[in-house]
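Omission of a single protein chain aside, the complex is shown with its protein chains in their original locations.
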Amino acid sequence: MTNNSENKKGIGGMIDPRRYGIERIAYLLMRLSGLGLLVYFIAHIYETSKILQGQFGWNEMIASTQTTHGHIILAIIIGMCVFHTVNGIRVMLGHGGVGVGTPTRPDYPYSPASQNIKHKIGIYSAIILAAIAMMYGLAVMFGELK
Amino acid sequence: MTQIPGLAEEHTSTPLSSSQSITLRIAKYNPVHDTEKKFMEFNIPYEKWTTVLEAILEVKKHFDHSVAVRFSCRQASCGSCGMLINGKPRLACFTKISELNSNIITVEPMNNFPIIRDLAVKFERLFDTHHKVKPYIIRDDTEITTNTKEFLQSPEEVEQYIQFSNCIKCGLCNSACPTMATDSSFVGPQALAQAYRYVADSRDKGKDVRLKIIDESHGIWRCHFAGSCSQVCPKGVDPAMGIQLLRGYMLGFRS
Partner (left out) sequence: MRESIIMKIHYGTALASIGLVAVHILMRLTQDYAESLEYANVIRNYYFLPYAGMLEIILILLSIHGFIGLRVILLELKQGRIYEKVISYSCFIAMIGLITYGTRTIIMVNMG
(Lines give C-alpha, C1' and ligand atoms only; values in the text may rest on other atoms or scores of the structure.)
Protein backbone atom coordinates (compact mmCIF):
# COMPACT_ATOMS: atom_id res chain seq x y z
CA MET A 1 0.00 0.00 0.00
CA THR A 2 1.41 3.39 -0.88
CA ASN A 3 0.75 6.42 1.21
CA ASN A 4 1.05 8.87 -1.66
CA SER A 5 -1.96 10.66 -3.05
CA GLU A 6 -1.47 9.14 -6.48
CA ASN A 7 -1.82 5.64 -5.03
CA LYS A 8 1.24 4.48 -6.95
CA LYS A 9 2.88 1.24 -5.90
CA GLY A 10 6.30 2.72 -6.52
CA ILE A 11 9.44 0.65 -7.08
CA GLY A 12 7.74 -2.31 -5.39
CA GLY A 13 5.08 -2.28 -8.07
CA MET A 14 7.63 -1.93 -10.85
CA ILE A 15 9.75 -4.88 -9.71
CA ASP A 16 6.90 -7.20 -8.67
CA PRO A 17 6.77 -9.78 -11.48
CA ARG A 18 3.98 -11.92 -10.05
CA ARG A 19 0.60 -12.48 -11.69
CA TYR A 20 1.50 -11.21 -15.16
CA GLY A 21 3.37 -14.03 -16.82
CA ILE A 22 6.85 -14.53 -18.20
CA GLU A 23 6.87 -11.26 -20.13
CA ARG A 24 6.77 -9.26 -16.89
CA ILE A 25 9.55 -11.42 -15.45
CA ALA A 26 11.59 -10.78 -18.58
CA TYR A 27 11.03 -7.03 -18.15
CA LEU A 28 12.34 -7.21 -14.59
CA LEU A 29 15.33 -9.37 -15.53
CA MET A 30 16.15 -7.00 -18.40
CA ARG A 31 16.30 -4.07 -15.98
CA LEU A 32 18.30 -5.95 -13.37
CA SER A 33 20.75 -7.35 -15.92
CA GLY A 34 21.17 -3.93 -17.50
CA LEU A 35 22.03 -2.32 -14.20
CA GLY A 36 24.29 -5.21 -13.24
CA LEU A 37 26.12 -5.04 -16.55
CA LEU A 38 26.59 -1.28 -16.25
CA VAL A 39 28.12 -1.68 -12.80
CA TYR A 40 30.37 -4.48 -14.10
CA PHE A 41 31.32 -2.42 -17.16
CA ILE A 42 32.48 0.47 -15.01
CA ALA A 43 34.38 -1.92 -12.74
CA HIS A 44 35.90 -3.66 -15.77
CA ILE A 45 37.15 -0.38 -17.25
CA TYR A 46 38.71 0.42 -13.88
CA GLU A 47 40.28 -3.02 -13.32
CA THR A 48 41.75 -3.16 -16.83
CA SER A 49 43.34 0.25 -16.28
CA LYS A 50 45.60 -1.49 -13.77
CA ILE A 51 47.66 -2.60 -16.78
CA LEU A 52 49.17 0.88 -16.65
CA GLN A 53 50.75 0.01 -13.30
CA GLY A 54 52.91 -2.58 -14.98
CA GLN A 55 53.18 -6.29 -14.34
CA PHE A 56 53.04 -5.91 -10.58
CA GLY A 57 49.87 -3.85 -10.58
CA TRP A 58 48.22 -6.15 -13.13
CA ASN A 59 49.10 -9.30 -11.19
CA GLU A 60 47.78 -7.71 -8.00
CA MET A 61 44.47 -7.00 -9.71
CA ILE A 62 44.32 -10.52 -11.16
CA ALA A 63 45.01 -12.03 -7.74
CA SER A 64 42.15 -10.04 -6.20
CA THR A 65 39.61 -10.87 -8.91
CA GLN A 66 40.49 -14.42 -9.88
CA THR A 67 39.05 -15.89 -6.69
CA THR A 68 36.13 -18.22 -6.13
CA HIS A 69 33.88 -15.26 -5.37
CA GLY A 70 35.24 -13.48 -8.42
CA HIS A 71 34.49 -16.45 -10.64
CA ILE A 72 30.94 -16.74 -9.33
CA ILE A 73 30.34 -13.04 -9.87
CA LEU A 74 31.76 -13.30 -13.37
CA ALA A 75 29.54 -16.29 -14.12
CA ILE A 76 26.51 -14.24 -13.07
CA ILE A 77 27.74 -11.41 -15.31
CA ILE A 78 28.06 -13.86 -18.21
CA GLY A 79 24.48 -14.98 -17.62
CA MET A 80 23.29 -11.39 -17.42
CA CYS A 81 25.14 -10.50 -20.62
CA VAL A 82 23.68 -13.37 -22.62
CA PHE A 83 20.16 -12.83 -21.29
CA HIS A 84 20.29 -9.08 -21.87
CA THR A 85 21.57 -9.56 -25.42
CA VAL A 86 19.14 -12.27 -26.52
CA ASN A 87 16.14 -10.74 -24.80
CA GLY A 88 17.21 -7.33 -26.06
CA ILE A 89 17.05 -8.54 -29.63
CA ARG A 90 13.59 -9.98 -28.96
CA VAL A 91 12.45 -6.70 -27.36
CA MET A 92 13.89 -4.62 -30.20
CA LEU A 93 12.03 -6.69 -32.76
CA GLY A 94 8.89 -6.41 -30.63
CA HIS A 95 9.31 -2.66 -30.41
CA GLY A 96 9.29 -2.55 -34.17
CA GLY A 97 6.03 -4.46 -34.29
CA VAL A 98 7.64 -7.72 -35.38
CA GLY A 99 5.98 -10.84 -34.02
CA VAL A 100 3.30 -9.00 -32.03
CA GLY A 101 0.45 -10.31 -34.12
CA THR A 102 -1.95 -8.55 -36.46
CA PRO A 103 -5.03 -6.58 -35.43
CA THR A 104 -8.25 -8.57 -35.80
CA ARG A 105 -11.76 -8.41 -34.48
CA PRO A 106 -11.40 -9.59 -30.85
CA ASP A 107 -13.36 -12.57 -29.68
CA TYR A 108 -13.89 -14.09 -26.23
CA PRO A 109 -11.75 -15.15 -24.26
CA TYR A 110 -9.78 -12.20 -25.66
CA SER A 111 -6.31 -13.76 -25.47
CA PRO A 112 -3.83 -11.01 -26.35
CA ALA A 113 -2.08 -11.79 -29.62
CA SER A 114 1.02 -9.82 -28.60
CA GLN A 115 1.67 -12.22 -25.71
CA ASN A 116 2.25 -15.02 -28.18
CA ILE A 117 4.36 -18.14 -28.35
CA LYS A 118 7.05 -16.44 -30.46
CA HIS A 119 7.94 -13.93 -27.79
CA LYS A 120 7.60 -16.52 -25.03
CA ILE A 121 10.05 -18.75 -26.90
CA GLY A 122 12.37 -15.76 -27.24
CA ILE A 123 12.29 -15.17 -23.51
CA TYR A 124 12.80 -18.80 -22.58
CA SER A 125 15.60 -19.07 -25.14
CA ALA A 126 17.32 -16.10 -23.54
CA ILE A 127 17.06 -17.71 -20.11
CA ILE A 128 18.27 -21.10 -21.34
CA LEU A 129 21.16 -19.64 -23.34
CA ALA A 130 22.16 -17.57 -20.32
CA ALA A 131 22.18 -20.68 -18.15
CA ILE A 132 24.28 -22.58 -20.70
CA ALA A 133 26.72 -19.69 -20.98
CA MET A 134 27.00 -19.51 -17.20
CA MET A 135 27.74 -23.22 -16.99
CA TYR A 136 30.35 -22.94 -19.74
CA GLY A 137 31.92 -19.95 -18.02
CA LEU A 138 32.06 -21.72 -14.68
CA ALA A 139 33.60 -24.79 -16.33
CA VAL A 140 36.30 -22.65 -17.92
CA MET A 141 37.03 -20.57 -14.84
CA PHE A 142 37.20 -23.50 -12.47
CA GLY A 143 39.50 -25.35 -14.81
CA GLU A 144 37.20 -28.07 -16.07
CA LEU A 145 37.57 -26.75 -19.59
CA LYS A 146 40.50 -24.87 -21.11
CA MET B 1 -9.35 -6.13 10.31
CA THR B 2 -12.97 -6.26 11.48
CA GLN B 3 -15.09 -9.41 11.30
CA ILE B 4 -18.84 -9.02 11.05
CA PRO B 5 -20.76 -12.29 11.57
CA GLY B 6 -24.22 -13.18 10.32
CA LEU B 7 -26.64 -11.65 7.91
CA ALA B 8 -28.81 -8.68 8.82
CA GLU B 9 -32.49 -9.36 9.15
CA GLU B 10 -33.92 -8.15 5.89
CA HIS B 11 -36.67 -9.19 3.57
CA THR B 12 -35.33 -10.32 0.24
CA SER B 13 -36.89 -12.10 -2.68
CA THR B 14 -33.61 -13.77 -3.62
CA PRO B 15 -32.91 -16.91 -1.57
CA LEU B 16 -29.30 -16.90 -0.42
CA SER B 17 -27.53 -20.20 -0.81
CA SER B 18 -25.07 -21.11 1.91
CA SER B 19 -23.54 -24.16 0.24
CA GLN B 20 -20.22 -22.39 -0.36
CA SER B 21 -18.77 -19.22 1.06
CA ILE B 22 -15.65 -17.15 0.79
CA THR B 23 -14.03 -14.48 2.87
CA LEU B 24 -14.23 -11.16 1.08
CA ARG B 25 -11.65 -8.62 2.25
CA ILE B 26 -12.54 -5.13 1.20
CA ALA B 27 -10.08 -2.26 1.44
CA LYS B 28 -11.59 0.62 3.36
CA TYR B 29 -9.93 4.00 3.06
CA ASN B 30 -11.24 7.52 3.34
CA PRO B 31 -8.45 10.02 2.51
CA VAL B 32 -10.24 12.69 4.54
CA HIS B 33 -9.62 11.03 7.90
CA ASP B 34 -7.68 7.78 7.30
CA THR B 35 -3.91 7.56 7.05
CA GLU B 36 -3.83 4.06 5.58
CA LYS B 37 -5.99 1.32 4.15
CA LYS B 38 -7.78 -1.05 6.49
CA PHE B 39 -9.35 -4.31 5.41
CA MET B 40 -12.77 -5.44 6.53
CA GLU B 41 -13.62 -9.13 6.19
CA PHE B 42 -17.00 -10.54 5.32
CA ASN B 43 -18.17 -14.11 4.96
CA ILE B 44 -20.16 -14.25 1.72
CA PRO B 45 -22.03 -17.23 0.27
CA TYR B 46 -21.59 -17.71 -3.46
CA GLU B 47 -22.64 -19.85 -6.37
CA LYS B 48 -20.68 -21.01 -9.40
CA TRP B 49 -21.81 -17.92 -11.32
CA THR B 50 -21.43 -15.29 -8.60
CA THR B 51 -19.22 -12.39 -9.63
CA VAL B 52 -17.00 -10.35 -7.33
CA LEU B 53 -19.25 -7.35 -7.94
CA GLU B 54 -22.25 -9.31 -6.73
CA ALA B 55 -20.34 -10.29 -3.60
CA ILE B 56 -19.42 -6.64 -2.95
CA LEU B 57 -23.02 -5.57 -3.46
CA GLU B 58 -24.06 -8.34 -1.07
CA VAL B 59 -21.78 -6.72 1.52
CA LYS B 60 -23.36 -3.33 0.81
CA LYS B 61 -26.84 -4.79 1.15
CA HIS B 62 -26.41 -6.79 4.34
CA PHE B 63 -23.25 -5.77 6.18
CA ASP B 64 -21.75 -2.39 5.40
CA HIS B 65 -23.80 0.07 3.37
CA SER B 66 -20.93 2.53 3.28
CA VAL B 67 -18.62 0.54 0.97
CA ALA B 68 -17.86 2.89 -1.92
CA VAL B 69 -17.77 1.06 -5.23
CA ARG B 70 -18.34 2.20 -8.78
CA PHE B 71 -20.38 -0.02 -11.06
CA SER B 72 -22.96 0.30 -13.77
CA CYS B 73 -23.58 -2.11 -16.61
CA ARG B 74 -22.59 -5.38 -14.87
CA GLN B 75 -21.63 -6.78 -18.27
CA ALA B 76 -18.07 -5.52 -18.93
CA SER B 77 -19.29 -2.73 -21.23
CA CYS B 78 -18.92 0.43 -19.18
CA GLY B 79 -15.56 -0.11 -17.49
CA SER B 80 -16.70 1.34 -14.17
CA CYS B 81 -15.93 -1.51 -11.79
CA GLY B 82 -12.19 -1.87 -12.30
CA MET B 83 -10.34 -2.82 -9.12
CA LEU B 84 -7.52 -4.98 -7.80
CA ILE B 85 -8.92 -8.44 -7.15
CA ASN B 86 -6.38 -10.67 -5.43
CA GLY B 87 -3.66 -8.31 -6.53
CA LYS B 88 -4.52 -8.15 -10.23
CA PRO B 89 -6.54 -5.42 -11.94
CA ARG B 90 -9.86 -6.87 -13.12
CA LEU B 91 -13.43 -5.85 -13.73
CA ALA B 92 -15.46 -6.95 -10.73
CA CYS B 93 -18.53 -7.69 -12.86
CA PHE B 94 -16.50 -9.83 -15.23
CA THR B 95 -14.65 -11.88 -12.59
CA LYS B 96 -16.39 -14.91 -11.15
CA ILE B 97 -15.46 -15.88 -7.61
CA SER B 98 -15.20 -19.50 -8.71
CA GLU B 99 -12.49 -18.71 -11.27
CA LEU B 100 -10.22 -17.14 -8.65
CA ASN B 101 -9.65 -20.52 -6.96
CA SER B 102 -9.25 -18.96 -3.55
CA ASN B 103 -11.21 -18.94 -0.31
CA ILE B 104 -10.07 -15.41 0.39
CA ILE B 105 -10.87 -12.67 -2.09
CA THR B 106 -9.15 -9.34 -1.52
CA VAL B 107 -10.50 -6.30 -3.34
CA GLU B 108 -8.63 -3.01 -3.37
CA PRO B 109 -8.80 0.16 -5.41
CA MET B 110 -6.79 0.15 -8.66
CA ASN B 111 -3.27 1.40 -8.09
CA ASN B 112 -1.87 4.33 -10.08
CA PHE B 113 -5.25 6.06 -9.64
CA PRO B 114 -5.86 8.45 -6.70
CA ILE B 115 -8.43 7.06 -4.30
CA ILE B 116 -11.75 8.84 -3.74
CA ARG B 117 -12.92 6.37 -1.10
CA ASP B 118 -12.66 2.61 -0.59
CA LEU B 119 -12.81 1.08 -4.08
CA ALA B 120 -13.67 4.22 -6.05
CA VAL B 121 -10.78 6.01 -7.78
CA LYS B 122 -10.31 9.23 -9.72
CA PHE B 123 -10.03 8.98 -13.48
CA GLU B 124 -8.89 12.53 -14.28
CA ARG B 125 -5.38 11.49 -15.24
CA LEU B 126 -6.63 8.80 -17.61
CA PHE B 127 -8.97 11.31 -19.24
CA ASP B 128 -6.14 13.85 -19.53
CA THR B 129 -3.70 11.43 -21.16
CA HIS B 130 -6.45 10.13 -23.43
CA HIS B 131 -7.27 13.68 -24.49
CA LYS B 132 -3.60 14.44 -25.04
CA VAL B 133 -3.30 12.02 -27.97
CA LYS B 134 -6.18 13.70 -29.82
CA PRO B 135 -8.58 10.75 -29.86
CA TYR B 136 -10.61 11.83 -32.86
CA ILE B 137 -10.32 11.74 -36.63
CA ILE B 138 -8.04 14.55 -37.80
CA ARG B 139 -8.49 15.71 -41.35
CA ASP B 140 -9.19 18.98 -43.12
CA ASP B 141 -12.40 17.98 -44.89
CA THR B 142 -15.53 16.52 -43.36
CA GLU B 143 -18.10 14.04 -44.50
CA ILE B 144 -20.51 16.91 -44.99
CA THR B 145 -18.41 18.81 -47.53
CA THR B 146 -17.05 16.00 -49.69
CA ASN B 147 -18.72 14.72 -52.84
CA THR B 148 -19.03 11.22 -51.45
CA LYS B 149 -21.57 10.80 -48.67
CA GLU B 150 -19.16 9.38 -46.12
CA PHE B 151 -15.55 8.33 -45.87
CA LEU B 152 -15.73 4.77 -47.06
CA GLN B 153 -13.63 2.02 -45.59
CA SER B 154 -13.17 -1.53 -46.77
CA PRO B 155 -13.59 -4.37 -44.26
CA GLU B 156 -9.81 -4.81 -44.36
CA GLU B 157 -9.26 -1.18 -43.41
CA VAL B 158 -11.71 -1.50 -40.53
CA GLU B 159 -9.94 -4.63 -39.36
CA GLN B 160 -6.74 -2.58 -38.87
CA TYR B 161 -8.15 -0.60 -35.96
CA ILE B 162 -11.47 -2.10 -34.80
CA GLN B 163 -9.75 -4.09 -32.06
CA PHE B 164 -8.41 -0.91 -30.46
CA SER B 165 -11.74 0.85 -30.67
CA ASN B 166 -13.10 -1.73 -28.21
CA CYS B 167 -11.45 0.19 -25.36
CA ILE B 168 -13.93 0.94 -22.57
CA LYS B 169 -11.52 3.20 -20.62
CA CYS B 170 -11.68 0.96 -17.59
CA GLY B 171 -8.08 1.83 -16.66
CA LEU B 172 -7.01 -1.73 -15.85
CA CYS B 173 -4.09 -1.44 -18.27
CA ASN B 174 -2.82 1.73 -16.63
CA SER B 175 -3.10 0.01 -13.27
CA ALA B 176 -1.13 -3.04 -14.40
CA CYS B 177 1.62 -1.10 -16.21
CA PRO B 178 4.99 -1.33 -14.39
CA THR B 179 6.09 2.03 -15.75
CA MET B 180 3.03 3.76 -14.32
CA ALA B 181 3.90 2.33 -10.89
CA THR B 182 6.70 4.88 -10.69
CA ASP B 183 6.28 7.35 -13.55
CA SER B 184 3.54 9.91 -12.90
CA SER B 185 4.13 11.56 -16.28
CA PHE B 186 3.90 8.46 -18.45
CA VAL B 187 1.15 8.70 -21.06
CA GLY B 188 0.06 5.14 -20.33
CA PRO B 189 -0.96 2.14 -22.40
CA GLN B 190 -4.59 3.24 -22.73
CA ALA B 191 -3.72 6.55 -24.40
CA LEU B 192 -1.01 5.00 -26.58
CA ALA B 193 -3.35 2.26 -27.76
CA GLN B 194 -5.92 4.90 -28.62
CA ALA B 195 -3.27 6.91 -30.45
CA TYR B 196 -2.65 3.83 -32.58
CA ARG B 197 -6.41 3.34 -33.05
CA TYR B 198 -6.59 6.67 -34.84
CA VAL B 199 -3.25 6.40 -36.64
CA ALA B 200 -4.36 3.05 -38.06
CA ASP B 201 -7.71 4.46 -39.16
CA SER B 202 -7.57 5.09 -42.90
CA ARG B 203 -9.84 8.11 -42.52
CA ASP B 204 -7.34 9.86 -40.25
CA LYS B 205 -4.64 12.26 -41.48
CA GLY B 206 -3.15 13.14 -38.11
CA LYS B 207 -0.43 10.49 -37.84
CA ASP B 208 2.45 12.96 -37.76
CA VAL B 209 0.71 15.14 -35.18
CA ARG B 210 0.15 12.21 -32.86
CA LEU B 211 3.62 10.74 -33.33
CA LYS B 212 5.07 14.11 -32.35
CA ILE B 213 2.89 14.22 -29.23
CA ILE B 214 4.03 10.83 -27.99
CA ASP B 215 7.69 11.33 -28.96
CA GLU B 216 8.74 12.73 -25.60
CA SER B 217 10.63 11.55 -22.53
CA HIS B 218 7.45 10.19 -20.90
CA GLY B 219 5.72 9.14 -24.09
CA ILE B 220 5.83 5.92 -26.06
CA TRP B 221 9.51 5.30 -25.30
CA ARG B 222 8.79 4.56 -21.64
CA CYS B 223 6.89 1.45 -22.70
CA HIS B 224 9.14 -1.60 -22.43
CA PHE B 225 6.75 -4.23 -23.74
CA ALA B 226 6.15 -5.90 -20.40
CA GLY B 227 2.73 -6.80 -21.78
CA SER B 228 0.89 -6.56 -18.46
CA CYS B 229 -1.61 -4.14 -20.01
CA SER B 230 -2.66 -6.76 -22.54
CA GLN B 231 -2.79 -9.44 -19.89
CA VAL B 232 -5.46 -7.55 -17.93
CA CYS B 233 -7.48 -5.95 -20.73
CA PRO B 234 -11.04 -7.32 -20.47
CA LYS B 235 -12.03 -6.40 -24.03
CA GLY B 236 -9.21 -7.88 -26.07
CA VAL B 237 -7.83 -4.47 -27.04
CA ASP B 238 -4.26 -5.75 -26.59
CA PRO B 239 -2.73 -2.31 -25.97
CA ALA B 240 0.78 -3.77 -26.07
CA MET B 241 0.26 -4.73 -29.71
CA GLY B 242 -1.00 -1.26 -30.56
CA ILE B 243 1.93 0.41 -28.84
CA GLN B 244 4.55 -1.72 -30.59
CA LEU B 245 2.85 -1.23 -33.97
CA LEU B 246 2.80 2.50 -33.28
CA ARG B 247 6.47 2.43 -32.35
CA GLY B 248 7.12 0.60 -35.59
CA TYR B 249 6.19 3.82 -37.40
CA MET B 250 8.80 5.74 -35.43
CA LEU B 251 11.52 3.16 -35.90
CA GLY B 252 10.95 2.81 -39.61
CA PHE B 253 9.53 -0.71 -39.51
CA ARG B 254 6.24 0.65 -40.87
CA SER B 255 5.50 3.62 -43.07
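Lettered A and B in written order, each chain numbered from 1.
Throughout what follows, a residue touches a chain if its C-beta (ideal position, glycine included) is under 8 Å from a C-beta of that chain, and two chains touch if they have at least 3 such contacts.
These figures come from a predicted structure and were not determined experimentally.
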Residue ranges of subunit A at the interface with the undisplayed chain: 11, 14, 31, 34-35, 37-38, 41-42, 45-46, 48-49, 51-52, 55, 58-59, 62, 66, 81, 85, 88-89, 92, 95, 140-141, 146
Absent chain, residues of subunit B that touch it: 179, 182-186, 215-219, 221-222, 250-251
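We take it that only the chains that are shown with their structure count from here on.
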Distance from subunit B to subunit A - Cα centre to Cα centre, in angstrom: 31
Interfacial residue positions of subunit B with respect to subunit A in the complex: 31, 35-37, 87-88, 109-115, 121, 159-164, 166, 176, 178-182, 184, 200, 224-228, 230-238, 240-242, 244-245, 247-248, 251, 253-254
Residue numbers on subunit A that touch subunit B, as the complex places them: 1-3, 5-15, 18-21, 23-24, 26-27, 30, 91, 94-98, 100-101, 103-108, 110-115, 119
